[in-house]
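Step one of this worksheet: look at the structure below.
Here the complex is missing a single protein chain, while all its other protein chains stay put.
To keep things simple, chains are lettered A, B, C and D as they appear, and every chain counts its residues starting from 1.
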Amino acid sequence: MNNLAWIFISSLLVNNFTLAYFLGLCPFFGVSGRLVTAFRLGLANIFVMVITSLCAWALNTFVLVHAPYLRLISFIVVIASTVQFVEMVIKKLYPALFRALGIFLPLITTNCAILGLALFQTSRGYGLVEGLVFALGGGGGLTLALVLMAGLREDAELSDIPSMIRGTAMNLMIAGILSMAFMGFAGLFSSS
Amino acid sequence: MAPENWISTFRHGVHPDEHKEGTESLPIERVPFVESYILPLGQHIGAPSVPVVKPKDRVQRGQLIAKPGGFVSTALHSPVTGHVTALANRRNAMGDLVPCILLEADPYATQRFEPRAPVDWRALSSKEFVDQTQMAGLVGMGGAAFPSHVKYVPQEGKPVRFLVVNGCECEPYLTCDHRVMVERSDRVVRGIEILATKLGAEKTVIGVEQNKEDAIEVLQAAAAGAPVPVEVAALKVKYPQGSEKMLIDAVFKTEVPAGKLPLDVGMVVNNVATIAALADWFDHGRPLIDRVLTVSGPAVSRPANLQVPLGTPVRAVLEYCGGLKSETRQVVMGGPMMGSPLSSLDVPVVKGTSGLLAFTDADVFDGDTYTCVKCGRCLDACPNFLNPCMLAKLARAGRIESMDEFYASDCTFCGSCSWACPSGIPISQLIKVARSAMAQRKRKEVRQ
Amino acid sequence: MKVSDPALLLRTAPFLRRNLTTPALMRDVIYALVPVIGASIWFFGVSAILVIVAATAGAMLTEWRFTPEGKGGAALADGSALLTGLLLALTLPPGIPLWMAFLGGVIGIGLGKLVWGGLGHNLFNPALVGRAFLQAAFPTVLTTWALHGGPSDFLAVRGANLAFPLLQGGVDAVTTATPLSMMKFDHNAVPAAALFLGNTAGSLGETSGVLILLSGIYLTVRRMFDWRIPAGVLLAAAIFSGILFLVAPDRYPTPLFTILSGGLLFGTVFMATDPVTSPLSPRGAWIFGAGIGFLVVLIRVFGGLPEGVMYAILLMNGATPLIERAVQPRPFGRGKHR
Amino acid sequence: MAERDGGDIYREFAKGLWKENPVFVQVLGMCPMLAVTNSAINAVAMAAATMFVLVGSSFLVSLLRKVIPKQVRISTYIIIIATFVTLADFTLQALSPSVHKELGAFIALIVVNCLILGRQEAFASRNGVLLSVLDALGMSFGFAIALLCLGSLREILGSGSIFGFSLCGPHFEPWVVMILPPGGFFMLGAILLFFGWWKEMKAKRRDSVTGRVA
Partner (left out) sequence: MSTPVSIGDGVETPREPGGARMIATLALAGLISGVAIVGVYELTLPTILANRARALKAAVLQVVPGSQTMKPFTLDGGALVEATDDTPVEERIYAAYDEGGNLLGYAIPGEGNGFQDVIELIYGYDPKERKIVGLQVLESRETPGLGDKIRKDAAFVANFDDLSVDPEVVVVKNSHKTKGNEVDAITGATISSKAVVKILNVTNDRWLSHLGEK
């Protein structure tokens, strides 16, 4: 399997950002109560991840070669500012899109899936295109996990879940089972 | 969209055991007159009738005793010769106290109904025809008790193409329509002639399930001699074929859009007994003063098809049939799928009463209930293609507001889902309770 | 004759019920399992019996102990815990330590069913949750296959059956490769006849295709499950693997091999069809089935694991709420297509 | 800020340990917690790094709380936190490369651990230096307790050892799932389930006692 496709499949399924890497658990547990919201959040996430990947690539190539110690600070500040800027642009140009995604953008910018993306991309030495594919796969994986989780939670709401487990504990169990199911993707397109 | 395939039916639905063998070949008997009668003013859907008699007034059999209380309302006539004892509240089958006219029969009267000369119905304008029907006290005898004349009002842009006569009688145990079709096919066809002519229908289709072969034969013979085109459609036995939208789907393969009426697809649907009563009114001036019903069920000593004057107490009817067995635990007015349970035997037979069924504890469902295993049998049962399982779940969780997303308003409470559920979940009952809660909530909102 | 008022009950309509209950449904599936259980005992002897007893004991004890007060006995009576235990056992390798089989039953019912609120509330197949847990916890044991045999070595305890709880099996068992791993790693296809009759290595219940098919036909005829689900699985698996086979016949297995090998038939007939965890609506059932068939082939052919039925079913269980939302039945009188 | 007595001071510290435990009660900082608790030693390293960052930034934020304009406070907090994280990162890398390798990117991800930002916003920016540091210490210890709990349980079941010391002998069959991702979810879920059960039991006992009195 060629490398780009593997990066995509790996971050989407095999090493799903949320279910295998534990990234972005805040939105995963916090915003998966309703399917529609979860889906929009997922889309917004993909969007921010793509921007993040671009920023991280630019910083890595042009700035951080000279000052590697500023990596963390510059990632977080630059990503946050860029997202804010893009948010303003969207608000002006596509108000409808903004209404659908806008409220999530600030929430997403401070979660670890975003920073994790930038850091992994850097530590694995991904180039521009690899980074973008990684962002799409990772964001897609997060969206997939979110949407599955939201569907399951909406249904579980109508079940007689015992009161002692209802809430976070149950959500963790559901996530665990999902994560176990995703183990089936292990090794997908990796060799043989 | 002519009916092409006679052995047709609608999709989904269920097939409970029919239990009709005990009564289907018993001729209609008349029950003797009793001492006193209870006539609720609201025996139909819509505004209650308004009494035109006072206590102590003498009344003749067939005399008007209450006039329509509005357009969606109908007249009420005395089922006996006798006198008015009181205007008072009595309990109806639902257990509610409702205003009634109480009558006492004159033990010495002949109780003969004096027919009047036939009306020249061809000469009536549509408005006059509708008014006449209203004064006949005609309501749907298929169970819904909807004032019939309302259906006959011509509506702009909605011509009537077909008259559909509902002879399905899909409820288990009930055989009253069956007997009416067999014994009074001439009245049915005469009613069709009148109604089809007045409505301007191209053709009339009588829908009958295949388990009533004798009725089909008799009706086919009668239809052959009818002055208007009439066809008899034999339908596969399935519940709730008699529900008008299912019947139309079965016969014409046409879906009446949700929230619309048969008239919106150019049809008027009437029960066979309603049609026969319509003929009696125009031919003999005989209003709706009695009806045919089936007394049956394992706890009834002598099952029968009876012609019962309206207002006769249930107790008297059951006594005529030899009384109830001692293990009786449940008496149902109507069919076993949609009827109402009675809490007392002192309620009267009304225009919509198609049956009186008595069961022992062992006969009616009282099994263990389990949680839903999502087996999908309720989906396969629902003639309205709803998701009863989901509706029941939402109702149970108190998420009434979400039920609209699953089209709770399309439910006709036919009970097919509850019948089919292996987990014994009272699905249609849950939906019903939730729907009335929803209606109440909406009413409250409107008031505020 | 005077009628005196009987003690009337106020139940509401409908007053009649079909005489089919949920326990009867479960019982029917258990009946259908009998031939499969018989085959597993034939092939794997006393080991099969031990593993089945251990897994069912784990499932039933958990159900009995942890169902909310007062309902324990009643919950057992519906037979679903027994069924879960049996199904779990039949997906395990014959040489598994009994304590693991027991643990699988406990996890299957505990994590797979009771935390969700018991029968009918779970969204993942309990037996497969139990198995997936075991496979993730003890991957080596769950991919070690004891030799199959006939009645001659009926009494031979296979593999690590008798390992002390929490400890490893000790002695190295005599193991063999399953048809699927031979296919995956050596590109060596076992003939279809062997797969069909069942004298191959594999989980207890999966080896005999013909018996599983018979049970499946029995259950279909009795309408115990939605036939669209197995149809969807088999069609999708056959089509997808057929395309691959046409592209490169020397690398990929034939569709027949795909369908007859591994747990595909067993999972299709007994597990994908679990009503509780599959979609209700007819179109949903097609999508669900097709998704499983597709994922099985994807995982088997392109993934790291030789077998993917369990994961495919669990993944589609997870997607079931989404499928249900996407394909609600269209109510009567609303729109054109149904 | 009003004067506080010793009891108050103790309370600010102790609340994080149990009553407002950031993990078990507030369910904060899930990502690093689940990602690194596959062994006790990783859990301790993570907890130590978090404590360093949390205490350091709480100290600085409360010190500067009157100087920082409201509109840019969050940005300033982030810069402060990121600084401490970078410091922790380098230090750990110098001290123990192997632990640093195990924890991977998750040390850097402390920046976005909501527990830390949350404490700045909710406490350090409104309270004096002493209380803020105590609060931070309490929260860090609470976090550490939770991490250690989770890490030890996962290591014991998943590897049969604790802090690398074998507990159950060489024949123990490890439950590999526990050190895999699902195990993280399950173990934390199980702990929360246990607390739920505990609470329910206590409530039931209380009810039965008061019921008898009434």
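Couple of notes before you dig in:
By our rule, a residue touches a chain if its C-beta (ideal position, glycine included) is under 8 Å from a C-beta of that chain, and two chains touch if they have at least 3 such contacts.
Remember, it's a predicted structure, so these values are computed and weren't measured experimentally.
Partner chains of the missing chain, restricted to those shown and counted over the full complex, are A, C, D.
Per the touch definition above, the residue from A:73, A:150 or A:172 contacting the chain not shown is A:73. Touching the chain that is not shown, out of A:18, A:32, A:45 or A:111: A:111 (per the contact rule at the top). One of A:55, A:83 or A:117 touches the chain omitted from the figure, and that residue is A:83.
Not every partner is drawn; the one left out touches chain D at residues 27-30, 67-69, 71-72, 74-76, 78-80, 82-83, 86-87, 90-91, 93-94, 97, 101, 112, 114, 117-118, 121, 158-159, 174, 176, 179-180. Considering the complete assembly, chain A touches the hidden chain via residues 6, 10, 14-15, 25-26, 29-30, 69-70, 73, 76, 80-81, 83-85, 88, 106-107, 109-112, 124-125, 186-187, 190-192.
Residues of chain C that touch the chain left out of view are 139-140, 143-144, 185-186, 304.
Just so we're on the same page, only the chains that are shown with their structure count from here on.
Farthest from chain D in terms of Cα centroid separation is B. Across A-B and B-C, the chain pair carrying more C-beta contacts is B-C. With each centre defined as the average position of its C-alpha atoms, the distance from chain B to chain C rounds to 49 Å. Between chain A and chain C the centroid-to-centroid distance comes to 33 Å (mean Cα coordinates, whole Å). Contact of a single residue of chain D with at least two other chains is seen at positions 177, 180, 182-183, 186, 193. Contact with two or more other chains is made by residues 160, 165, 170, 173, 176-177, 180, 183 of chain A.
You'll find the chains touch as A-B, A-C, A-D, B-C, C-D. Chain contact summary for the complex, chain D toward chain A: residues 27, 30-32, 34-35, 75, 78-79, 82-83, 85-86, 89-90, 105, 108-109, 111-114, 117, 177, 180-186, 188-190, 192-193, 196-197, 199-200. In the complex of the two chains, the chain C residues touching chain A come out as 68, 111-112, 114-118, 121-124, 129, 132-133, 136, 184-185, 295, 298-299, 302-305, 308, 310-312, 314-315, 317-322, 324-325. Only residues 97, 100, 111, 115, 133, 136-139, 141, 163, 166-168, 170 of chain C touch chain D when the two sit together in their complex.
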